[in-house]
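Apart from one protein chain that is not included, each protein chain of the complex appears where it belongs.
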């Protein structure tokens, strides 16, 4: 089950049903739950929990996850104190920094960075070569294409009715190459166009056309004067 | 001390003076410190620290906690990598998500959700059936009534003088059924009225009347036009 090439830290828990590639490194005190599948050369820091199964209390939606596997692509590196759920695929040569959390039904492309303490909620797709900066919050039901930059502390929402109608959820859609400044706020369902730029601290309440720059509260096209 | 019905993970530390109800589940590597009291059917994820005693350095206020118990109501579920303090009561059938932290002298009602990486500071009361979304920050000395929705990344403050007069602290008061949009900013001592709505990204500098909607910086009544 555990290849001879694996380097496993102290007090690591590896449940039955975990699959490890060649040359993986697992930090001290990690917990790898059933369904976790690591590619070759994956490195996991200390105190991580991998393969968490979804659950909540009676008021939270159930996601009907049928895929109880967490797949981490070859060469990807996971930091310390990270939690990752089943039903999720993280591409090759990506990086998930310390204290980050990624939930179920998420697909992350290769070469993408999920920053320190960043959170990716359920049912979300993130493309290749993206940077999701430190402490950014990617809400559920979000689509992020390739080469997108999400600045530190960016906030998103997928719930127009704030709990009153919990089953009509839509996160933002962020097109290829867009850049979102730090601590910007994105409302549910907004579309950020290709190569668009959202200024730091802006509040985006409507769609942003391709290759434009918006700033302010609410965000408006930047006056070039 | 540990009921036969309990399911306890590997390398769990349970100090003397911990009380466990029937059918509890404790994840791997959890640390349950003296004073922790779990009701029946409580589930705790992996790598949690329960029953932390308050402390800081010389510049931080002491809270004079005399209640050194952490009480978690029956049926409540705790995620992974969570820290919970003594002097605090969490109601039945609540949910505290991964990476969350709840400090001392906090009371949380039944059926409430404390989101992923959300933080609840000391001397705060949260009612029943509330949703405190992911990454929200509930400052100290705050009152939140029942059925309140706090969106993701909402920020609050209790310190009008920002450290200059540390002992005159007052957090917001948020009345029943109010909803706060994501990444909104609440200033110290503001009162958000019953069923009021605060738009995403707003900065609330004064009280919000019952059943009104405010948006913007500073937040003002929404122009219905």
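A and B are the chain letters, set down in written order, and residue numbers restart from 1 in every chain.
In the analysis below, a contact is a pair of C-beta atoms (placed from the backbone, for glycine too) under 8 Å apart; a residue touches a chain by one contact, two chains touch by 3 or more.
None of the values given here were measured: they were computed from a predicted structure.
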item	value
Option touching the unshown chain, where A:70, A:113 or A:156 are the choices	A:113
Touching the absent chain when the full complex is considered, from B:156, B:169 or B:215	B:156
Sites on chain A contacted by the missing partner chain, in the whole complex	9-11, 27-29, 45-47, 75-77, 79-81, 93-95, 97-99, 111, 113, 116-117, 129, 131, 134-135, 149, 151-153, 179-183, 197, 200-201, 216-217
Interface with the undisplayed chain - residues on chain B	11, 13, 29, 31, 47, 49, 52, 55-60, 81, 83, 99, 101, 103, 117, 119, 121, 135, 137, 139, 153, 155-157, 159, 162-164, 183, 185, 187, 203, 205, 217
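Following the convention adopted for this analysis, only the chains that are shown with their structure count from here on.
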item	value
Size of the rotation, in steps of 5 degrees, that lays the CA trace of chain A over chain B	120
Length of the line joining the C-alpha centres of chain A and chain B, rounded to whole Å	24
